[in-house]
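Of the protein chains in this complex, one is absent; all others appear in place.
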Amino acid sequence: MSYAWHETELRVRYAETDQMGIAHHSNYIVWFEVARSDHCRRVGVPYTEMEANDVQLIVAEASVRYKRPAFFDDLLLIRVRPAEIRRRSLRFEYEVVRKADLELLAVGETLHVVTDKSRRVRSLPPEYIKLFEA
Amino acid sequence: MSYAWHETELRVRYAETDQMGIAHHSNYIVWFEVARSDHCRRVGVPYTEMEANDVQLIVAEASVRYKRPAFFDDLLLIRVRPAEIRRRSLRFEYEVVRKADLELLAVGETLHVVTDKSRRVRSLPPEYIKLFEA
Amino acid sequence: MSYAWHETELRVRYAETDQMGIAHHSNYIVWFEVARSDHCRRVGVPYTEMEANDVQLIVAEASVRYKRPAFFDDLLLIRVRPAEIRRRSLRFEYEVVRKADLELLAVGETLHVVTDKSRRVRSLPPEYIKLFEA
Partner (left out) sequence: MSYAWHETELRVRYAETDQMGIAHHSNYIVWFEVARSDHCRRVGVPYTEMEANDVQLIVAEASVRYKRPAFFDDLLLIRVRPAEIRRRSLRFEYEVVRKADLELLAVGETLHVVTDKSRRVRSLPPEYIKLFEA
């Protein structure tokens, strides 16, 4: 079974381009995070609330496979879904798609460890797990 | 009377370029901050110590005048000096110079208000003022 | 007479925050550009078309006055309008407003010189001037 994709739309900023004329590859990591935050907010677990409840999702791993470039002013769909929901870790996967032609530009993954503010591993509150699984 | 310039050297990163083939103009604000942090550390008032002492220098104004572009891999000298040292505010001025030909690429200014961690205005500890004035 | 404001909505990204817990001040320059690009696209002079017609709007000056902080996940309205439209230069002004409470967080300004791709000053095509003035 796999979870449903959630989608965030964003437009490539001029500041995100590089002298190759394409969006610099480091931005994908930021876009993944934008989509992930949106996802958390929509399922009912906004980051700000998590942090207020002494829950942090620390990034332990991140990877991207770049297939085609994104250009300035392109409207992109950043898709995210949980790939693995455990008590002490969450894995998300991502797709970056150009809205105009639905070309798949990149795929990626992040792994997060659940900690408190002092970065000690802790468990996700069960109600958060339910919300992520819903 | 004016204060002495302090200089930080840095190299333009590929990620800092844009599709015009030059360093994106937003980076100068970041470079000013790099030079300012270096300056504070060298005069004996590192940011980390300031923040530990409940002193924050909040940015109230920033401005840049761009004269010539900086390119990828250029070695730059970022010069900073206090322009005005008051109990509750500090003004710094900046120059960005290309090391290879000493061309002046940009000048700028930032104004900082002294606050505590809850962003209430407070005074700079007198020993900090002395260090900045030295 | 002054021109009408144009508005772009964006949400503060986690990557845009700093350890003070607020959006880092360098992002405002990027947000101004996002609003400016949107504005140009909507009046019918998209950057991509300008660049294809050998017109560049080089940033000559940028300034920001920060009034209140923006926080992670805040929805912001970035307002832009031309302040001065000349054949060889354009001045834009900006406001950053938090959507939830309409607090004014920052104001700013950028000055642009019109050049060709080799950075030689040139004139804005008259049809562009009309579109900006409309």
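For the reader, a short list of remarks on this structure follows.
Per-chain numbering from 1; labels A, B and C assigned in written order.
FYI, contacts are C-beta pairs under 8 Å (C-beta built on N, C-alpha and C of every residue); 3 or more make two chains touch, one makes a residue touch a chain.
Quick caveat, the model's predicted, so the values are computed rather than measured.
Partner chains of the missing chain, restricted to those shown and counted over the full complex, are A, B, C. Of the listed positions C:T8, C:S26 or C:T110, the one in contact with the omitted chain in the full complex is C:S26.
The chain not shown here touches chain B at positions 11, 13-15, 30, 33-34, 37, 41, 46-48, 72-73. The set of chain C residues touching the chain not shown comprises 14-15, 17-22, 24, 26, 72. Within the entire complex, the positions of chain A that touch the omitted partner chain are 20, 25-27, 29-30, 33, 56, 58-66, 69, 119.
In this section, only the chains that are shown with their structure count from here on.
Measuring from the average of all protein CA coordinates, the nearest chain centre is that of C. In terms of the distance between Cα centroids, chain A is separated most widely from B. Chain A and chain C have Cα centroids lying 27 Å from one another.
Contacts with at least two other chains are made by residues 30, 33 of chain C.
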